[in-house]
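In this view, the complex is presented without one of its protein chains, the others remaining in place.
Lettered A and B in written order, each chain numbered from 1.
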Amino acid sequence: MNCSMLYDFPKILPIKLKHLIKRKIKKKESEKGRYCFMKKRFLALALTVVLGITSLTGCGAKEEPADSSAKSDVGTEEKETPADTPAGTEQTGSGEMVTLNFPNIWVGTDSKAEVFGKMITGFNEQYKGQYEVKVEEQTDYDAYRDKIRTLISTGDAPDIFTVDSMADLTLFAESGKIMDTTSYVEGNLADRFVESAIDNAKIDGVCYGVPYEMAVVPFMYNQKLLDAAGITELPASFEDFFDDCEKLKASGVFPTTQMTNDNAWTSMLWYSYALAACGGVDVYEKGLDDEAFVKAAEILKKMFDYTSSDAVGADASVVNGHFFNERAAIYTNGSWILGRIKTEGAEGLYDNLSISPGLSVDGKNGGAYVNSVLAYIVLGKQDDPNKQAAAEAFLEYITDPDRVLELSNSSGAMFAISYDASKITDPLMSEIMDQSKAAPFMIPYFNAAMPTAVANAFPSALESLVLGDVDAQGFVDMLKSAQ
Amino acid sequence: MKHKRQNTVGIVLFLLPALFLFIVFFVFPIFFVGIMSLFDWNGITDAGFAGLQNYAKIFSDKVFWRSLRNNVIWALSACFIQVPLALLMALILSKKPKFWKFFRTVYFLPQVISGIAIATLWSAVYNSEFGLLNGILRAVGLGDQAKNWLGNPSTAFICVLIYGLFYIGYYMVIMMAGITGIDQTYYEAARIDGANVFQTDIHITIPLIKYSLSTCVTLAAVFGLRTFEQVYLLTNGGPANRTSVLVLYLYNQMRNNNYGGANASSVMLILTGALVIVCIRKMFSSRDE
């Protein structure tokens, strides 16, 4: 073996290499003239690049975001690109077009996209030359949330946007960048909203977010699978519910649908129903120390005995996949899912659906409905009265009962606007509507009623509960410690 | 001798563009993050000075330590499994076997495909009801081993980690670029001496791509420490935070509007990374002489 010799190899070689390269350089020596030219050209290019960037970002570099202080200074004004939103400073007189920017989530494949898009076009037509709403399409909800938070944090709140939780709305209201709409919604729009919707949306007596889309959440049963398991009537209590689960399990399907990934949406809704049964109408006011939260956790844990093996770690697509393809019998979600069940569910699934309100525990608190505001319309604070008027006009336009009815019918979504329920075309939707009207009480779902940190802690606390790391009390303690 | 070759103006001029971008987009923001890590801040309203409380809080949080541990495991397995595999394949492909260009492109594909698609695919593979993995186990008679891979505390982390280790294209490309840069005369001389392929690989190629190798090891460690997307899309840290990693931990604090904690975690992340980079550099340069 000449390994040792080989090992020395690299040290000898560079000399050879050097000669090799030298030859190459010599060859190109003849092009010396060109080289000088290149040198100059390169310098010029480098300088352009450096200076170009300097002039573009100079201001940003100078004033670091130590604090999100007010509007742009004089120095930056001249560099404002026309593409940017019009400056928030005084708009001179009337006659000038007022533009409102609206990062909007009801676009793309959202079921409300088409009709809501028509509404915006309609608004822009009606106020042509006066107001214009410019939509910025936002499809990824997490990214949308990040963007809104950043915009408000830096003092650039959009003119119109939506917020999905009371906790976020409260936080944003504290920023002072949000318009107070109380007098407007209680004046011109007073009779448009369903009973107490505005009152419930108030923060310290001020309406910052106008309740718009509602999540109305029923139990959904696949009647075909219930029949196959020999279940003749829908359960009214959780005790019956678990008997039925046993029968369904024996018949070879997953009784319930559960998930723990992302925000554990489906299981969070089940927990909300268990809370309604265990704690009644004021369960959230009692706070996490109330034993209803522990009792409801026991119910939720038991539900995980009657679900698919992939429930821990499953996301919404897994849950939907099970119910849509008749692998699971009992499901819960907002009414908006009906449209998707129609188009993507197994054949006949939609016609086989039975809808029911919440169940009782120990004979108490049956028939409840879980029901929350899913989207508050929020307006950014305006210094310019024209812009404020434009935003209010937009609010009036989109809360018009006829338009909302069309939006509801086209999408399966429900709203905090009162409109003629008899004009709802989808039979299951009107059944949900009737049931929720007849419900003895309603509570919001858990995530909507809790601080953001508690809602975010729910999935991992649930996983700990299901995996047996903690008991029901421990589960509640985990939620409490997130507060 | 040396200083004659120096050109101070040139050096400054050449450093300027990079330094400028770096100062604007890294130094200032990180300075901001560092300062804000000392404040109790929800991202919206005024911040209150909190001293080192944010750090105290994350240090007493079990999830933080678990995340750090997961990151360290991740970094180590990238360095000791992924990079060696990439080196092996780089050596094989650089011999230009049939279709090598095709395979070189194919190996790199996972880098090109959006992370969303790959993560959804693997969560479907690991799914216990319709997953491919359980299907294969049942087909070969190991059905009793079938489980909910990502929901099981004992398998979740290894499953999230392992599939990416075999996507070696990234490091392979760096090392192949290093290998193609080697002068052919080395090999000619080695052949004259009768060295076989293994000997040339071990005694010529590997020493000569030392710098590429050190780049790969450092990057692997760094990527291991700042990994996020794979976990976020597959398990979101679950079950019960067992697959959590630092960047996810940080992200969750942001979502909880706890910017003080998020900024403190950022500072810890940057410090850990800087430490690791320095260590690896020292390691490779000490072998220099």
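By our rule, a contact is a pair of C-beta atoms (placed from the backbone, for glycine too) under 8 Å apart; a residue touches a chain by one contact, two chains touch by 3 or more.
Convention: contacts and distances are computed from a predicted model.
The chain not displayed here is annotated in its UniProt record as "Carbohydrate ABC transporter permease", chosen from "Carbohydrate ABC transporter permease", "SpoIIE family protein phosphatase", "Alpha/beta hydrolase" or "Na(+)-translocating NADH-quinone reductase subunit B". In the entire assembly, the chain absent from the figure touches the shown chains A, B.
The hidden chain makes contact, of the residues A:109, A:232 or A:422, with A:109. The residue from A:118, A:147 or A:301 that touches the chain not shown here is A:147.
Listed residues A:101, A:371 or A:436: the one in touch with the omitted chain is A:101. The chain not shown here touches chain A at positions 14-15, 17-18, 20-26, 28-29, 35, 38-39, 42-43, 46, 49, 53, 56-61, 63-65, 68, 72, 76, 79-81, 83-85, 101, 103, 105, 107-110, 134, 136-141, 143-144, 146-147, 150-151, 153-154, 156, 164, 316-317, 320-321, 324-325, 334, 336-337, 340, 343-346. The chain not displayed touches chain B at residues 2, 5-8, 10-11, 14-15, 17-19, 21-22, 24-30, 32-33, 43, 88-89, 92-93, 96-97, 101, 103-118, 120-121, 124, 127, 130, 132, 135, 166-170, 173-174, 177-178, 180-181, 183-184, 191, 196, 208-212, 214-215, 218-219, 222, 225-226, 228, 246-247, 250-251, 254, 262-263, 266, 269-270, 272-274, 277-278, 281.
Definition applied: only the chains that are shown with their structure count from here on.
Centre-to-centre separation between chain A and chain B, using Cα means, comes to 30 Å. Those residues of chain A whose C-beta lies close enough to touch chain B in the complex are 2-3, 5-7, 9-10, 13, 16-17, 20, 46, 49-50, 53-54, 57, 60-61, 64-66, 145-146, 149, 152-153, 171-172, 174-175, 260-262, 308-315, 318, 321-322, 327, 452-453, 456, 459-460, 463-464, 467, 469, 482. Interface residues of chain B facing chain A in the complex, by the touch rule stated above, are 13-14, 16-17, 20-21, 23-24, 28, 31-32, 35, 42-45, 123, 127-131, 148, 150-153, 156, 183, 185-186, 189-190, 193-195, 199-200, 203-204, 207-208, 235-241, 252, 254-258.
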